[in-house]
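Missing here is one protein chain; the remaining ones are kept as they sit in the complex.
For subunit A:
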Amino acid sequence: MKFKNILLATTVALSMSIPAFAESEVEGIHHWVAESEVEALKVIIDNLSKEGFTWKDSAVGGMSGGNATQALRTRLAAGNPPATMQLLGFEGINWAKEGALQSLNDLYTENGWVDAVPPQIERFLKADGNYFSVPINMHRQNWIWANKAVFDEYDIAIPKTWNELIVSAKKLKKAGVTPIALSDENWQVLEMFEAIVAGQGGADFYKTAIVGLDEEALKSDTMIKAFDTLREIKGLVGENITGRDWAVATSMVASGEAAIQLMGDWAKGEFLAKGMRPGEDFLCFPAPSKTPNFTFIIDAFGMFKTDDANVKAGQVAWAKAIMDPEVQAQFNMIKGSIPARVDVSVENFDACAQQGYADREHAIEEGTLIPGLTEGFAVSPEFAGVFSDVVAQFFVTEMSSEDAVIALVAGINNAR
């Protein structure tokens, strides 16, 4: 396959009579190693090779991108950065501030990308007045996945508030169904918690308390109530949750053993792989919220500074490939997310993705497109770590909500 790509690249490049580029490669570090992720990446690579560049793959899997980040730091320390790197959360902002990333301002203005991306994600694309990365996709974190047969059998309506969700869950528990598929893994508990905070407090409260780390908001009754709700959820997750993988929890919902799971849209692939269809076999709806919101995660690529003209040309081609509307559509149909661009047609996407896309349009207008905490977009890692510690400890012990809030404030202040 690679040989074929090179061949294709060479012919295209020759026909365009820029043979100098025929030899050019673009090296990139990323952590997409799952089958669908590799397939999705191929869409971008194919587009890149049309421009006469070959892709040198430096995939580093594991630890949700933690290992890839380590690989990058080692390469940078050795003075040998890759041409491009998948940047997660605050990683890109930090590298941009260190001056390691190229400014992509010219590309953004020339190609009209500035208006093609939601303004709410600009924080992860731009630092000190310079665009430093290009986003390929957007995942939504606050989805709930439900088994439709279970919902029909026990006559459960889609919950609009957390109270409704808990009432329905109690009903299911009585009937002998595990209401909520969850694990005691820290990040899964934190996903639940952030959906509760955003849902009960609203997007503005989320922005003040979580993103802004405002001490008064962190100590507020809204926060205490969020912990109370999490405590109620704990009673509804069934037995033997220790160390349960998220995908195992998803398959519990798929099989009807459990009714719902709160998880980002990567869970959709698990249903689709079992041949289940959205709306018919499984349901997707946003986590209950008093004001509709959309918790986002993006994957973006930054370009590292280099003096090599060939590499520079490759970086431009890579950035253009990522921002190509057709590439974004194809990529995201495979990956399960939605395009980062707001001007891509999603008519060929499945029902859940279409709903996500429409919800995002609404959230952009209302200013309720909020960064995900668990995956590291709401606050930098030292603070996200405190949330994870306190929420997980609260979940597995008998800690009171008041004590949890005190521990949260103390931890955040200690990490400042």
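Note that a residue touches a chain if its C-beta (ideal position, glycine included) is under 8 Å from a C-beta of that chain, and two chains touch if they have at least 3 such contacts; residues count from 1.
Here is the rule we go by: contacts and distances are computed from a predicted model.
Undergrad: Would you kindly match the missing chain to its UniProt protein name, picking from "NADH-quinone oxidoreductase subunit I", "Asp23/Gls24 family envelope stress response protein", "Carbohydrate kinase PfkB domain-containing protein" or "Sugar ABC transporter permease"?
TA: When "NADH-quinone oxidoreductase subunit I", "Asp23/Gls24 family envelope stress response protein", "Carbohydrate kinase PfkB domain-containing protein" or "Sugar ABC transporter permease" are compared with UniProt, the left-out chain turns out to be "Sugar ABC transporter permease".
Undergrad: Based on the whole complex, identify which of A:Asp184, A:Asp204 or A:Asp281 touches the chain you can't see.
TA: Considering all chains, including the one not shown, the answer is A:Asp184.
Undergrad: Hey, which of A:Gly176, A:Gly243 or A:Gly275 is the one touching the hidden chain?
TA: A:Gly243
Undergrad: Which subunit A residues would touch the chain omitted from the figure, given the whole complex?
TA: 63, 66, 69-70, 73, 90, 94, 98, 184-186, 239-243, 380-382, 384-385, 389, 392-397, 407, 410-411, 414-415
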